[in-house]
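Below: one structure in structure tokens.
All protein chains but one are shown at their positions in the complex.
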């Protein structure tokens, strides 16, 4: 048997090694990622990385690689060894020292798969430092569930400390920084008949003087009964005024996010360009979310089901409940979006997640403008004409550490715009 | 005959004088208004003003009047003369000197009237210093028209300098500070086939860095053709990309406002609690607007027709055009709303007009909360439950001197809330 | 004698008429102002207005005048009559009709004058619609006084309704739109020993939750005793904790402003590019204020004395009191500053008056940057170097309708920058 192995490791690799490699360079502890297509022919290695030429040699297990600009100047120099399908070594980027590893991306199976995933633990952070719970491929689906924002599951069992505990993370093979991760929600369904909410409008949404006058009613109930067959929810112990008040059920996911940049650990209540606790009431069954990718595999986290939610999530909690869901992932290579986008049958929606409402409106409008630039190649005045007549804004969320505004446009309005 | 006359002038007044009087007190040049119901019996005058008792005498044409608190302390003392149906004199409020006038409110005709009003001049300010162009009664309608934001009419004739020239003002008999003016738009129709717009998204709606990169295209056209039969508008000289781009016509009025408080003169491009240049794309035919009243007669101004407008009026100009419209007014006494409200078949909408987006969201949510308090007597937690599940926000306008956000709630959601 | 008169009116005018004229054009009710130097030679009139050539004729009392661009295209055409030293007529600007008047600027006396001005009435608006109370020339001084914010004078006599009643307006001969008005405060002195203040930090300066917890103490005193000889003020009826609390006197003027653009009437509590209720605690004796001019004569208003004020005027009222002051005015031609500037012995200060703090910081930094561009011709990077190392910010005021932030730089830091 050893001969076969020997054969494989010495000769076949020349072909098997050709293809896309994931490079991770580390300089003073900071990592940089790259996807580079390499061709191994005899001892020669060649490739391209953006505008850079990659060239080098593999002699026995010794690797030497350089990247150069079109003008011939050297950007990186690497030496190292190839072993067990992984290259590893050190070198320089410009004049700084680096260490590097590189390995082939996993091969995609012939068939798309649906993974049934039973979460065993729940995470209270979005972070690249959390190991993947499941590795999946673009095109695959995950059928799973999440606990409510307080950590309780469909059976009413406390499974985690509170703060939007998250299911995942899912590692999507091949996703790399600079790509967009596509998450299509094919199913978002309630799995119990209770929810809880807040019962006081947040100070940030009321005039300070008016807020100061408002008094909480002692013992006021904000537990809800979800009547799934009738598709409505009701306050479980309503006051006289609210005894007939009904809220249509519209199950959504408050938290969908990837690992944020670098080694940041952000609370599961946080949000940003990575998505996260976006609390947008259009993230419902049938919608498709686009997120930037900051780390190999993206690392997708999901949680914080809401049975229904008004704009802004004004009371700090929507109708918080556990949720069953199925999602299908995909990767769009080389689409470096700067904030999340969402699509449904009727609208394209562009998120602006920022420190303040003015900045969130700016980020959302910029995101939608960039979408029109990318997809339709419109110039600044064409964008002005289209957005001036057809933009709509939603205030997704006002109560989390950052605010979230969404700019949207009807697909119908875009249907007559030239590409 | 003289006896009859004599009879009328000596005896009838005792009855004719009884009724509601409009008092205007002036202290150091600042005016205060009050609606006071007075009863004239023999020489005695009695009445009520809020919690205050009014008492006095009319001897020949000499009037003496005092208002007192329940505890008997005097608030105002007035002496004066009655002549030509008007009382006039001086006195004191607490220890400050005042001059005063008072006259009966005009009698309302038996029938509601529709006034056809042809504007002769157009005003570029909202101000109580502009004399009424027409006096109407609650229940009356006005059928009129307005020039476009640049001052041009339906025939393409320049009629005014630009800056949202306004038709009006209309004096609504009986409207007094502390009342709400109701303006029902029964008809808002286009009257020509051209409009103009901006063609660049405002800096305030884009990231500063993105805005700095955007370049205007020299000669870019932002004139529009309004195809009223087809109910769409098109760029009059479109680029290749936009040659099939159509905007559904949805005629609205950008400016509807009353005279602002005191003797302020605000440009017709300004907005505030008095309404004004609100630029909200739901002020369409079939909607009803509620405005606070700051002066006797309210003084209603109307203008700035838009053939269509996206949220935020992002390019500074919507599809600006002249407009025909018919409106019906009414007055709700003693409803001191602090910001405009709007109603259509499906929604109650509450404006927040403020210096910045965070403050506008606060003002809008407060306005809608106050609506629920007033109309449904909800407590702070009941308001939390209702708004937390059912509020929706619109960003009406981002380009004027103040920003305008609207909080709305479906009438259907409120239909099961106890009153 | 009549011959002499005749001589004067027929022959001398040819010379006397030559000089600077103030033109006022009215188009659809909107006014435009221009200062134009005209030369009358025989029947010929020639002149320059910016880049435009002015040419025409005076035959008897008939005037004809045209302005043309360098390429010969006509901008305005005017016809009219000269009578009593004033020209008046109609014409066109591009294709729009206009009416016009023009008159010579008043001749400046040989000597600078100091005007003792006793105010008879006080204005509660900044507005160009208020007639001048006094006409003065650049270089002249005015010695006068103002009531406190509530309208009370040095003798404790109520002289006006409240709301920062203003002394003035002073018409400065020769000041025209596009110029800067210079106001040097040579004397700002207390004239009584009492003041009043607020006693509660404004909601806009506190966290909403903290503000909601704060309780007013019933009967808390916020009257002050001004101990002018000792140069301190003390709460007139202090609590135990504050019985030794002293505030150093630093008399300043809260309101200094010119008439705002167009026919706006802004309350005396308002502020903006025209100055107004700026409430900046550096407007003290020895400082010099620069204001933009929007109307002929500028129309300067002064009031709202403060015995002392912390940053932000946090309690809504500083130590409000009446004040004696002397100011000297000057005019810098063709310096179209966009926001006020202030100078003292040590600093150049640039105001940012805007809707919100972020915008006020932007306006202040832009104003200071423009100052460096104008005065030192620095480029964007040189400005970056200077402001990055030497800028200081003050939060002047947080409680008025707009907020006021000041960016300042030490004169010492600029002393080594090349001009």
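Letters A, B and C name the chains as they come in the text, with residue numbers starting at 1 for each one.
Here, a contact is a pair of C-beta atoms (placed from the backbone, for glycine too) under 8 Å apart; a residue touches a chain by one contact, two chains touch by 3 or more.
Since the model is a prediction, treat every value here as computed from it, not as a measurement.
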Response to the item:
Missing-chain contact among A:154, A:267 or A:332 belongs to A:267
Fill in: Candidates A:57, A:96, A:113 or A:415 - the one touching the absent chain
A:96
Response to the item:
Only one of C:206, C:228 or C:284 touches the unshown chain, namely C:206
Discussion item. Considering the complete complex, identify which of B:157, B:208 or B:230 is in touch with the unshown chain.
Written reply: B:208
Practice prompt. Write the list of subunit A residues that the hidden chain touches.
Written response: 27-30, 96, 124-125, 127, 129, 151, 158-161, 163, 262-267, 355-356, 359, 401-402
Worksheet item: Tell me, which residues in subunit B touch the chain that this view leaves out?
Response: 203-204, 206, 208-209, 211-212, 356, 358
Worksheet entry | Absent chain, residues of subunit C that touch it | 197-201, 204-208, 210, 214-217, 220, 222, 235, 239-247, 308-315, 318-319, 356-358, 361-363, 365-366, 369-370, 376-395, 398, 405, 413, 416-418
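By our rule, only the chains that are shown with their structure count from here on.
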Worksheet item: Of all the chains, which has the CA centre nearest the overall CA centre?
Response: B
Discussion item. Could you work out how far the Cα centre of subunit B sits from that of subunit C, in whole Å?
Written reply: 32
Discussion item. Can you compute the centre-to-centre distance for subunit A and subunit C, using the mean CA position of each chain? Integer Å is fine.
Written reply: 54
Response to the item:
subunit B residues touching 2+ other chains are 356
